[in-house]
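Note sheet for the following structure.
A single protein chain has been omitted; all remaining protein chains appear in their positions.
Going in written order, the chains are labelled A, B and C, and every chain counts its residues from 1.
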């Protein structure tokens, strides 16, 4: 038996997931069989051509026709179309895999999580925080869980890009609060905040973020619309910073920007514990820098050995993998959960937890004071 | 029309190329259509299972039945089976893509190059030096060709692995002179020497290597046979070094080892010219370190921008690719050449040029003196 | 004529400045001649032995006997003895060079700055923020002033140490609010905040920090007293974070800790502007990482060329200098200002500006909200 998949969205994320699906049989032979059944979009001509490129059997322009008809529904559209189709799918008992952040608003995310809850635990609802599936991150998680870094004192995360530093860079839905929710905060910061809680959220380590205090900044207030003689307002943040306190008193320091000149996709997370420290950077995603208890400095570990997470599926040691491989791993885990009726993490509940933090950052920025989460 | 492909070899290289073939339609839609038609091997049961995993329509245990029957023949077997099937295919007018090094001996490589020559320029015969297809290497090549590094004075290359440092690591065909030709020299050094000549071989830069002086060393003289109570002699080098002189007087310094503790797949090339310098390391294959004429230090360039070589086919800037992508690029180029009757480089002639260097290193090691190439 | 110098404090800072004074004649022959005249301290026996080691002609146990008697007074004692002797010296018309932070409290710093103001511009009162005198920092400052990074959007600074991560590490004056003012904030953060304003404080760049929002954390509440069977409370922060807004809207993100396992003296500052970016790290103080406008990545510049700041006084290119050299540079500049009756920066006014930020961080932490500076 094969799982039929309907996918909403055929741009960047559509391609990343379609590629992941296409690669499962060769590298994860125990993954469930899948059919790229239906690709959903509005622009019929673009959709047709995408379906051919991405290997989908058919297309549809209305997601409502699809969510009940497929075995699994992937929601890879812009943030403002996350909620309605995902909820409809879940109400139809169809497992949903939705891109992050879960929704533009906390309310949307709450409704989605409620729908996931109502659908029951054998209908997985996953939120696609793909960086949890980087081998080096999984390896770090294992070290943390084994207590090798001790109690956690510091978590530092930042996500730097530079594609908006030019004030003439065109307006897009990512600059609009209605469509995107927030800017660098939701797009980039959601990844960082999820990773932070994923890595140190255990009560033995730091626990959850309990309060947070954020600052959002928009450097360029309006941007030209591509191909048109007008500008539109930028209603989201270009950058945010936040300081946070975890349950155990650990100090969090977070930041993201689309104005960090020279940085393309520089997502870094650093953790200091009582026994050790670690650093990870997405642009060198095969590496983990680890300070072990009995060592003196950070060790640069190439996380490509056969017994490293997911690496037995790929190539010999030292033959590095790329960004896209994280999608193969998360699709493997999600689809396995669907096939087995297992739970999957990151779930909609995890997505909602991040959304609460995003909302707390924005609220604290407005209020100028700390917000309890 | 679709090209039917027959592939000899289904282990590491078989999988790397099968994956590359499978990925072409989604990422290189202008590549010729291909069918993974026949997988060739000796062990029927392993072969069946590999054919299923790698997506081949059929299998064969005798390459002689295949080379005339397919549109393209891939020879991905151990070095000692490179010559005979490749020559047979070329004699049948079938384009051949053969793994490196071209053959265990110079004579074998010469016969293969002669067969390629006899087959004519519309029957491409490619030698799979995949590191020519790393975007950062292509980018470096473009800079060199544009004269941005000036005249070349130094080329330094090394390829470090550590999988034989344990004297109990088991014997394999790679330790046998009959089957492999040489050890670290042929397996790893062939890549380095090919890259060196690819990058600076133009007469304006350094020209070809004209003389070379090598040193081969075997640290462990015999190794246990896995699962058996015996040892077999190691008849190849565990490591080599070489110093070389290019046509323009530039100094080459080369090295490879399987005893470099802690290094998994560390292939590094460094070039100093009159106007600038560059460094590349395979374990960070998305990066190039470049010293430009008007700068003071090396600039760490993430070669993932849209206008970087091959990158428009993949992901947005900063979303790094992996080792396997080099196979996609080389398969794209080779199959395009086949479809269009174009020449392809690296050719068997290029493979022969490297083989001449390998043989010169070994001969100079035996003689204890320089050898003209 | 030679300047007689009286120095209060003979431990770490005493030695750093005594060494600097001793090295001036050989490396900065145009510096004023100085005599290490009087070393001031309370413990006579330790003082005698320090005076001999550090090359002082005499000793005194009461600073009041010294401040009027020497040409220059150096106040290198703990923070709580900064104000009174410095003010007395200034009232006597004696130039003062005082270690940072200027005082444990804002009031103390205000009084000191007022005394400096009253003493007049020909009586220099310097605050020893030595990292302004790192060649790479001066080089960065020149680039920033020349507009090479454009308008500033981000300033990120952190100062990480780990000497308190062990809860059994002994109590010292640095853990006491009365004696030290604050903890990591004042000791480490004062350096970072001074550097930030030094580098981007020009109105063309980012201007001053206008509002700030800090968070202070103490991980270990009491510590053992060395050699005694008791503990004392830790009344200062072990770590702080702060987010800030500069006059032009640039976003600041600051942090320091004494609990960053594995980091010894890791002071890092990073700046992103509209045209370029830079990074500096104290543990590699001879290097600056610079992203220039027409480049693609950070260039690692070894700031040791003859025309780099202060470098013509030292060694040929590539012969790196150390941490202590920053003291030679600042002593050279301060004493030259004294001899010439020139102004010196960083002045007490600059020290006060930092103190205002330290106080604002603490106040915002208590209030849980932003504080205007």
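Just so we're on the same page, a residue touches a chain if its C-beta (ideal position, glycine included) is under 8 Å from a C-beta of that chain, and two chains touch if they have at least 3 such contacts.
Since this is a predicted model, take the numbers as computed values, not measurements.
Among C:266, C:333 or C:350, the one in contact with the hidden chain is C:266.
Across C:64, C:179 or C:320, the single residue that touches the chain missing here is C:320. Across A:58, A:295 or A:340, the single residue that touches the chain missing here is A:295.
Listed residues C:22, C:114 or C:179: the one in touch with the omitted chain is C:22.
For subunit A, the residues in touch with the chain missing from this view are 292, 295-302, 305. Although one chain is not displayed, its contacts with subunit B can still be listed: residues 153-154, 156, 158, 160, 162, 165, 213-215, 217, 219, 239, 241-243, 245, 249, 251, 253, 255, 257, 259-263, 272-277, 291, 296-298, 367-370. Against the chain not shown here, subunit C presents residues 12, 15-16, 18-19, 22-23, 25-27, 29, 53-55, 161, 163, 263-266, 282-286, 302, 304-305, 314-325.
Quick note on the criterion: only the chains that are shown with their structure count from here on.
Two copies of one sequence, subunit B and subunit C, touch each other mainly through matching residues, since over half of the numbers at the interface are common to both.
For subunit B, the chain with the farthest CA centroid is C. Inter-chain spacing, taken between the CA centroids of subunit A and subunit B, is 37 Å. Subunit A and subunit C, compared by their mean Cα positions, are separated by 41 Å. Look at where the CA atoms of subunit B average out and do the same for subunit C: the two points lie 55 Å apart. Residue positions 302, 305 of subunit B are each in touch with at least two other chains.
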